[in-house]
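Written out below as structure tokens is the structure these notes cover.
Only a single protein chain was left out; the remaining protein chains are all shown in position.
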Amino acid sequence: MQHAILLISCPDQKGITSAVTSYVFDNGGNIIDASQHIDEQSNTFFMRIEWSLVGFKVSQDKIVGSFKPMAKKFGMSWQLYFTDDVPRVAIFVSQHLHGLYDLLLRHQGGQLKCDIPLIISNHSNAKGVAEQFGIKFFQVEIDKKNKKEQEKSELAILKKHGIELLVLARYHQILSPNFVSHFPNRIINIHHSFLPAFVGKSPYEQAYQKGVKIIGATSHFVIAKLDEGPIIEQDTVRISHRDSIEDLKRKGQDLEKIVLSRAVRWYLERKILTYGNKTVVFD
Amino acid sequence: MQHAILLISCPDQKGITSAVTSYVFDNGGNIIDASQHIDEQSNTFFMRIEWSLVGFKVSQDKIVGSFKPMAKKFGMSWQLYFTDDVPRVAIFVSQHLHGLYDLLLRHQGGQLKCDIPLIISNHSNAKGVAEQFGIKFFQVEIDKKNKKEQEKSELAILKKHGIELLVLARYHQILSPNFVSHFPNRIINIHHSFLPAFVGKSPYEQAYQKGVKIIGATSHFVIAKLDEGPIIEQDTVRISHRDSIEDLKRKGQDLEKIVLSRAVRWYLERKILTYGNKTVVFD
Amino acid sequence: MQHAILLISCPDQKGITSAVTSYVFDNGGNIIDASQHIDEQSNTFFMRIEWSLVGFKVSQDKIVGSFKPMAKKFGMSWQLYFTDDVPRVAIFVSQHLHGLYDLLLRHQGGQLKCDIPLIISNHSNAKGVAEQFGIKFFQVEIDKKNKKEQEKSELAILKKHGIELLVLARYHQILSPNFVSHFPNRIINIHHSFLPAFVGKSPYEQAYQKGVKIIGATSHFVIAKLDEGPIIEQDTVRISHRDSIEDLKRKGQDLEKIVLSRAVRWYLERKILTYGNKTVVFD
Partner (left out) sequence: MQHAILLISCPDQKGITSAVTSYVFDNGGNIIDASQHIDEQSNTFFMRIEWSLVGFKVSQDKIVGSFKPMAKKFGMSWQLYFTDDVPRVAIFVSQHLHGLYDLLLRHQGGQLKCDIPLIISNHSNAKGVAEQFGIKFFQVEIDKKNKKEQEKSELAILKKHGIELLVLARYHQILSPNFVSHFPNRIINIHHSFLPAFVGKSPYEQAYQKGVKIIGATSHFVIAKLDEGPIIEQDTVRISHRDSIEDLKRKGQDLEKIVLSRAVRWYLERKILTYGNKTVVFD
């Protein structure tokens, strides 16, 4: 059954919830979910409302037009989604394939409502996995000299395939600010540490040297600044002096898979709103 | 600043959210929080709405009357609370005092918005704590013969002091169904296991004998049937073969304190709705 | 590099640790790990000692003979393992394949030091996965009438392939006591609840109906009595009223994978000792 989802943020003021829910009700819609949050620091109102289109009087292509006046009145930033529109996702990987496998198996198991038409990698070793799951594979090798040109190729591939979301499942390349600017809040990365601890290279080695008693993983939107984008999800696991770096990597991989897949699922279910450098997740 | 809080449950149907939020807005109220949930199994709608009474056109004593028609229309079960009405709480304990201390210190630190005028115990050892915090202490010794009579005394004490909520912070007496019936969903117990595992006596010993690798604690509303009331909160902690029963008790006490105090706080903040044998907690 | 591992349990008494470590040292061995535990309830001593065979004066095939006198003196139950002997593992599944996939991918990634020559299922849907990973697949359909006969076939298959360990990765058949008796403490099952809560069928449904706030998974050795064998590992995850049964299953699957794979890895690394209905895990 087709649902509509509105993600809204605007300066807080009286009457927003009432106005939005009445818009849905007065047009004959049945609210499935309505979540709201007020950020008191910035006095910002956030809302996610999902309603069934069965019996909704406004036809799907006219909802944008019919909602605009209210959006204007309250100064809203807003996006409208329909649950029948299946987002198209590209996965980027380097040499560690556990995250890739995990996403593909969850997709196969029905956890991730999206199409995954292609995988991009700077290495060749994900090629077999791509074939196994019937997904196109593009090897785009990047070095310092050819980066600009190769990113251009990637952008062309992504455009051609109508990709909405990029998932970096351990893709060990830094994307240029120009590349990132084409996908604002539409690139999700997994960083294998509890950010802001251990940014950059080899976070498990950094954690091991520091002697922490807990390690973590962080999924976040990618912005121009490395490992600094809005955090979507984090999780942690206990370690001890008995754990070698190899143990940290093994334990951490389980975190990475869970933390990345949650972020991707929430994105696909239109549950994430971003403001400044933070996220609201209506899970 | 005075807020009103409505807790609502009713059969789900179109228009409830819109109607309730419009009731608040149309009367000039500013919504602070609106959370809703639909239980699909029973097709039940739950809502918690909190709004500021500054500028609200309906005077406080007339809100009930003005809301009644809507409540009737939708077949609502509902409670209305005001944040300035401070609930009065009695704590029941036996010999373990860690939970009692924890509640009193959280109360002192401002985490629990309530009055705690009295402590009831079947033993004398909490007397000193009561004195230290300036709280009345009633020792009501209960055995098989005098139970009916003693519970009657307790009910009189509770009535006299205007007690709304009873917190059993390790009170090792089984309350009679008659006693419980005076406080429906207004008695919170802490059980020192991960219910439904290890009901009844000595759950840490049971857990130790079973060889579980994780122990838990459960806070729940008390119903006539022992350890079977609606669960409010649970938490767990890892143990190993290295842990003795004493270690389980020590680790478990930290869980008990956290799990019980969360339940009490949520109750006081009017965040818990109960249906059948389950709870909705709008935390 | 070849290591020897001894797993020892015996009545506790003075001098065991000293005797065992001296046995290794006096014969030129280099201790890699020595862990011990005393269960005070039963006054039982447990030890795991691992040493390098480089420079060890007793040849591999004579270690059993040379250690026997000490074992006899202290009344030890003991097993000797060598890290070059790779255990052979059979995986049993029914229709849920997430656990199977997870084990095979961890095996492929080097986390599980074993051979996995075969998969047995009462359904056909794991066949494709088996082929994909180059593993033999045996479909053995079991109903009430043919159970005795079919288990006989399974035992023949397992014997023929030299299987040491059976892993039930969501195998929804109850093994007969006779079958179980062929693999004492060598069958690992994953139960998708926090045992002893929710034994038997449909634990996620049971958990949902009960209204628990946390769900769990348990890996354990299989004994004749259903869901009652020694617990090896457990883990839990938080849920709320917002989670449907489908959400419980999704969250639970992540637990199942982690909890089962830990148990299998510890078994393969010879880190688990069993006594009565409990385990010592020298992780």
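Going in written order, the chains are labelled A, B and C, and every chain counts its residues from 1.
We take it that a contact is a pair of C-beta atoms (placed from the backbone, for glycine too) under 8 Å apart; a residue touches a chain by one contact, two chains touch by 3 or more.
Treat the numbers as computed from the prediction; the structure is a model and nothing was measured.
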item: Touching partners, among the displayed chains, of the absent chain; value: A, B, C
item: Which of A:P69, A:G110, A:G134 or A:G211 contacts the chain that the document leaves out; value: A:G211
item: Contact with the hidden chain (one of C:I32, C:A71 or C:I174); value: C:I32
item: Touch criterion as defined above, residue of B:Q111, B:Q206, B:S244 or B:N277 at the omitted chain; value: B:Q111
item: Contact footprint on subunit B, counting only the chain that is left out; value: 98, 101, 105, 109, 111, 132, 242, 250, 254, 258, 283
item: Contact set of subunit A toward the excluded chain (per top definition); value: 37, 39-40, 194-198, 210-214, 216, 230-236, 240-242, 244, 277-281
item: Residues belonging to subunit C that touch the chain removed from view; value: 14-15, 17-19, 21-22, 24-26, 28-36, 38, 238
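Rule of thumb we're sticking to: only the chains that are shown with their structure count from here on.
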item: Rigid-body rotation angle, subunit B and subunit A, from Cα fit (steps of 5°); value: 180
item: Interface residue identity across copies subunit A, subunit C - same or different by half; value: same
item: For subunit B paired with subunit C, centre-to-centre distance based on mean C-alpha positions, whole Å; value: 42
item: Inter-chain centre distance, subunit A versus subunit C - centres from mean C-alpha coordinates, in Å; value: 37
item: Where subunit B touches two or more other chains, by residue; value: none
